[in-house]
Structures are given as structure tokens and as C-alpha cells.
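A protein chain is absent from this complex, but the other protein chains hold their places.
Which chain is which? They are A, B, C, D, E, F, G, H and I, in the order written, and residues in each are numbered from 1.
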Amino acid sequence: MLFQVEMDVRIPPDLPVETATALKASERKRAQELQRAGLWRHLWRHAGRYANTSIFDVESPQALHDILSELPLFPYMDVKVTALCRHPSSVHDDDR
Amino acid sequence: MLFQVEMDVRIPPDLPVETATALKASERKRAQELQRAGLWRHLWRHAGRYANTSIFDVESPQALHDILSELPLFPYMDVKVTALCRHPSSVHDDDR
Amino acid sequence: MLFQVEMDVRIPPDLPVETATALKASERKRAQELQRAGLWRHLWRHAGRYANTSIFDVESPQALHDILSELPLFPYMDVKVTALCRHPSSVHDDDR
Amino acid sequence: MLFQVEMDVRIPPDLPVETATALKASERKRAQELQRAGLWRHLWRHAGRYANTSIFDVESPQALHDILSELPLFPYMDVKVTALCRHPSSVHDDDR
Amino acid sequence: MLFQVEMDVRIPPDLPVETATALKASERKRAQELQRAGLWRHLWRHAGRYANTSIFDVESPQALHDILSELPLFPYMDVKVTALCRHPSSVHDDDR
Amino acid sequence: MLFQVEMDVRIPPDLPVETATALKASERKRAQELQRAGLWRHLWRHAGRYANTSIFDVESPQALHDILSELPLFPYMDVKVTALCRHPSSVHDDDR
Amino acid sequence: MLFQVEMDVRIPPDLPVETATALKASERKRAQELQRAGLWRHLWRHAGRYANTSIFDVESPQALHDILSELPLFPYMDVKVTALCRHPSSVHDDDR
Amino acid sequence: MLFQVEMDVRIPPDLPVETATALKASERKRAQELQRAGLWRHLWRHAGRYANTSIFDVESPQALHDILSELPLFPYMDVKVTALCRHPSSVHDDDR
Amino acid sequence: MLFQVEMDVRIPPDLPVETATALKASERKRAQELQRAGLWRHLWRHAGRYANTSIFDVESPQALHDILSELPLFPYMDVKVTALCRHPSSVHDDDR
Partner (left out) sequence: MLFQVEMDVRIPPDLPVETATALKASERKRAQELQRAGLWRHLWRHAGRYANTSIFDVESPQALHDILSELPLFPYMDVKVTALCRHPSSVHDDDR
């Protein structure tokens, strides 16, 4: 099932640069693993903001929680979750 | 380029049923034309609400405006637009 | 899976009394069918307001949407949906 | 009587890991005692967020306050309380 | 137990004057009965607004709901409820 | 004249325990003096939150400001003030 | 004592023109009487909006309420009231 | 021309007392110079809050900005600006 | 001087088509006169919404109010005004 997740990342300006760099690198690595596994179906940047809209394809809300709460940047995120379902007017096979 | 559009539809309960039915039918027809034309890339229902999240792939903000403002249900919508761009961590070819 | 749904009902004061009475009666009938079917697990009134908190146990966001959007009072509701999952500290078997 | 309590936990990222771990362990221990005592009737995680919806069954608002204000993580929580009562359409015996 | 209730009354300007007058008269009558019965302990007007802050002393959230939902002006009110309890610094006997 | 004052107290979790304890003790002492002097007419805790609703009976907005701004916890409070007046439906002598 | 009052006027576009014109004329007449009586000390338009900021000088919140609630346009206003007092840095005699 | 300016001052509780005292003293000195120069026409405290409503009489938005941005407490303020103009119902000569 | 004005237009869906068409035509005519007169310096549509951002160049807040309040669609607008001034980093001559 699909969930829309909007993440606003707020890294405190006084976080040491190396810490921030390491966090971002591990976040990227994990995000790419999850995308390749088919769980993180879409990932778009909000133009001009440190924020993204993502579409997750998971088997349950529990699975979504496990994925999000273990992201390296999770402690720095404001997260908004919207449960999605197929729109009766959609013609796209993958808009489940 | 991609835009995330969230539409909340508020049809007044006292709109005559036939009017509402006709509006929804023409909305669906137009939505499917735009999807088939590749302009309305994704269309998902928000579970439990008369609302959707859509991803449009258009050549300009002007093109987006022309599409949205001519939708049959446009006068009944609250619309929120977010300009998207590629996320540096995306591995999906179509997450332009 | 479980979803928390908060419904605020706003019936316009000028809706004819018979219409409102009929809507509420059919809403109650449907709510009780869904509870007996195990889909509407909990239903609590907010003290002092025409609003409720409900817990639905459905097989997908799609099933939740189908149930909610066909409620007789749906056109008069503001609805807020929160996807729930098991809390690691819960000891209750039915807090899935 | 029943109260719906929504808790958003905001642990500052710079809290020492041991402190956070100890706080969470004592929070879990206390939460389970209260559940076993029948006072904390339901406890659900919001999928994707460090937040929960809880249903407390207490004898008074005072009893609710005493329980919440002594939770180990209380100083890090935003708390929202809603007094509940039986919904006339509920068929569940325990939806008091 | 005590509940703080804030009521914002929004009577549509096009409600016939006699209807509004009758509603207000029956609201006042009911409010005074409830005050004399000791259930509506305090009732203050917000200066400059059609709104009030009230303190109710009832035996349960259910009793509060029954009282409020049967007020003649209830369909025209926005209501906010806050459960109160004794403050440890209060010296007033009746601030239960 | 009467003012409703709602105080949300936000003591930073990293304030030294002794400092917080001393602040709270002097706050309580001052609150009780003001209650005994008849200026702080009511003081109720919001169940489940570090917040209160208070009713002050003072001779002017200036007097209210002097009282509030000198409270020991004032620098840690969010304060909301509402000017009250007698409600035409009140039957309580002391709901001036 | 002084109160800052902000009034947003929302006259429904379908109110008959003569009704609106009559209401505005009586509002202006009453506003000028109150200004000449020294009760409505200042009256400024918000540039570009059907709204104003006013300073009232009255003997009590009750007097303020009586004045505002009898204004001809009161049923069409959103009103926000702020109790003012002398600022310790003011040098103006009339900024009581 | 006139501008209404609302300033909410948020001095962090951990700012050293001497620093805060010095800032407030220079703020007061500057505020009084500007009042005497006729630029800061009114200055009122919000009762019970560290906030004020001010009316500035300046020759341009630029002049307003220069004044506000050089106030000693500016870095600690949330500022809201409203452009004012004469109200057609005002009878006060100085409500320009 | 410059003001940024954001206008959200909300034409009720039940306004007769001819009325709406006539209003929009006279709005456009007036908007173009004001642009040619140099008073309405910029006018941009918000993509996907019935809203615009405008920059007005007027001699006073009063002049701005006179222009806006006489626009044919003014009764259907939510308006937000922001006073602008030259930014010290601007290199554009016309960003006064």
C-alpha cells in the first residue's frame, strides 16, 4: 500500500560539519537501498527547501514506521504521513 | 518539469445531484485525457477524504495553470502547488 | 490494520429537520453494521462537540476510503486520518 | 471515564544517548505498569512519527493529570487531551 | 469534576429576527436553570465578542455532553472543552 | 474587573533541577499571596498539561500586567489574556 | 482604560445594496458619536482591507462590550480585543 | 504616514542578566528619542505579555525599516507591520 | 513607495455567470488602466490558483487603499498587504 510522506529536515546550524556530512551520507545510502528494494517508490525535492515528498510502497503502517524511524536523519525531521489509495479516475497501472 | 498538486474538493451539499454528477463525469473524462497525454503523471486519492495528491509533468508553470484552471471542478477546489525537482538521492529514472 | 479517524460533523442549521433526522438514522444504522462486522473497532464521542474519534480495522487504505466515503453524513464531515501501528510498549493484545 | 491523549515526543538531538536510553526504558516500564493496572487502556504509535494516541480510563481529570505529569518523558512531550464519552451509535461494551 | 468550556456563537445574519430572539430566550432560560442546579458554575462574557468562558461542574464527560448538546444555541456554536483539575497552588476551596 | 489568563509553562529540560525547584517554590508562594489578597480569584490546572486557567480580579489592565510580569515563572510562560465582563444570563453574584 | 480592537468586516456580497448602505451609514454615525464622546480614541483603516484598528478608552470591559455589541455592523465583524496598559518607556501623556 | 507595529519580545532566559539589563536600557533610551522626535507616536504595553502595539509616523516604509532594524532589542523581536490610512469615519485630526 | 499585495479571489460558484463575467471584464479593464498609469507595477498569477501577487507603486497607504477598495472584485477577495522598501543588496534601479 502507498503512503505519501513529507519530510522537512531541520539540521541545527551548530551541528559539527563532519557530523552533518556523515549523517547525510548514511541517509543517502539507506534511501538508495530502500528505493532499490522497491519500498521507497518516489523521492522528489521541494524546490528551494530542505524538504521532500516521498511515496512509500509498504505492506503495512508498521513497515512504514520501521523504515522511517530508522532513517539516520529521522531525529531532525518533521514528518507528515498521508495514507493513499487508488483514485477512481487514475489510468496509471502503478498508481495503486 | 514536475509539480505536486494537492486538491481538496468541497462540493456544497445543496448542489443539485445532477449538476454534481455531470461535473464529476466531465472531471473524470478530462483527468483521463490529461493522464493519457502524459501531463498528469500520478493521481492518488487521500484515504477517507475527498482530496487527492497529483504529480503533473508540464513544460512551465503557465501550462500547469492552464490545465488546472480549466478543470470542471476547479471552482470547488482548494489547491496547493509545490514545485519539485530531482532529489540527489533518487535512483528512479522517472523522478525527474 | 488500524486507522484513527476523527470526524467533525457540520450540519447546516438550515437543513430541513426531516432530512437531518433521516441522515442521522441511516448513519447510525451503517455505523452499527460496520461495528458488528469488526471494521469499526471503537467509536467515542468528543464530550461537548458534534465530533468523534474512531478506530477502524481494515485491510487497506482503500477499504478505509470505501467505508468512509459512503457514510451518509460524509458530505457534512471534516475528516482527519492517522495511520496507526503497534506501539512497542503496548501490552494489550488488541492494540495491533 | 475515558480521555484521548495524543503525545508528541521531542527529544533534543543533543541529549546524551545514555540519558535518552534511560528515560525511554523507564517510560516503557511505567507505561506497562499503567496498562496492566487498567488505567492506560490503549496505546498506538502514529506510523512514521515519534507520537502516540492513547486512551486512558481514570476516575477523574485529576487522576489523569497525576499519571501524565509523572511520566519520565513528560518534560519532552506536547500533550493534547480530549474528554470522551459514549457515542450513542456505539455497540461496543467497552467504548464507555 | 470541572470543565472549562469556551463557546463562540455564530448566528447567521440572515436568520429571521424572531427565530434568533426565541433561541436566545430559551438559551438564557436553560442556562439559568443549569446555573441554579449547580452544574454551570461560572459564566463570563468575552468583552467585545459573542463568546463566553464557562466552568461546568458535572459528574462525568457524558453529563457535560448531554448538557451542552441540548443547549438551544448548540447548532450555532464552536465549542472548545478543557478538562480541569485542582492546581497544587490553589488556596480556594471551590477550585476543585 | 476580571481577566481570564491562560499560562503555558515551558521550562527547558536542561535548566538545573535546583533552579527549577526554587523557581516553582517562589511561584507557588507568590500565587498564594495573590489568591489570599483576592486578586487571583481562581486557579485551575489543565489536566495532563503544564498549564493553567486563572481568573484575576484587578482594578485595571495595568494592575494585571504588574502582577503577571513579576511572577517568578513569567520568563518561561506563554500567556493569553481575555478581558471578561458579566454575562447577561449569569445568576452568580460573583461572576462580575 | 484602553483596549485595542481590531475589526474585520465581512459583508456578504449578496446583501442587498440598500441594506448595506443603511448599515454603513448608521455605523458611521454611531462611530462618530462615540469618538466625540471620547470613548473611541483612535480609528485607523488597514490599507487595502475592510478592517480597522481602534483604541477605546472606557471605564471597564463591560463598557467596551456594550459599545461594540451594539454597533450596527457587529453581526458582520470578526473582533479581536487586546487589553493595553501604559508602557514604561512611553513619553506621551495620552498613552495611558 | 502611519504604521501599526506589534512587537513580541523573546529574550532567552539564559541571556546573562547584565546583558539583558543593558539591552533594555538602551532600548528605552532609543524609544524615548524616537517618541520625542515625533516618529514613534504611540506606545502601549499588552497587559500581561512582553509585547507592545506601537504607531509610527514616518515618511516612508524605508524610514520605518531603518528605525525598527536598529532597535537594540530587534534581534529578539517578532514584528508584525500593518500599513494604516485615514478611516473615513474618523473625526480625530491626528488619526491621519 | 512599493507594496506587495496578494489577492485570493473567491467567487461563489452560485454567482450568475453573466454577473461573474461582467465583474471580471471590468476588473481587467481597471487593472490595465492602473498598470498603464504606473501604479500597478507588477501583476503575476499564482500557477494553479485564482490568486495573484502584485506590486503597487503609490504615494501613500491611503492611495493604495483607494485603489484596492474600488476594484470590482474587491468584495470577493482576501487581501494581504506587505510594505516593501529597498533591499541593501539590490542592484536593480527599479527595486525602489
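Just so it is clear, a residue touches a chain if its C-beta (ideal position, glycine included) is under 8 Å from a C-beta of that chain, and two chains touch if they have at least 3 such contacts.
No experiment lies behind these values; they were computed from the predicted model shown.
Remark: the residues of chain B touching the chain excluded from display are 1-3, 60-62, 64-65, 81-86.
Annotation for chain H: contacts to the undisplayed chain at residues 3, 5, 12, 15, 61-62, 64-65, 68-69, 75-76, 79, 81.
The chain not shown here touches chain A at positions 11, 13, 45-50.
One rule holds in what follows: only the chains that are shown with their structure count from here on.
Interface matching across A-C, E-F or C-E places the copy of F-H, with more than half of contact pairs shared by residue number, at C-E. Comparing chain pairs E-F and B-I, the larger number of C-beta contacts belongs to E-F.
Mean C-alpha position of chain B lies 45 Å from that of chain H.
Remark: chain A and chain I have CA centroids separated by 39 Å (rounded to whole angstrom). For chain H, the set of residues that touch two or more other chains comprises 2, 45-48, 82-86.
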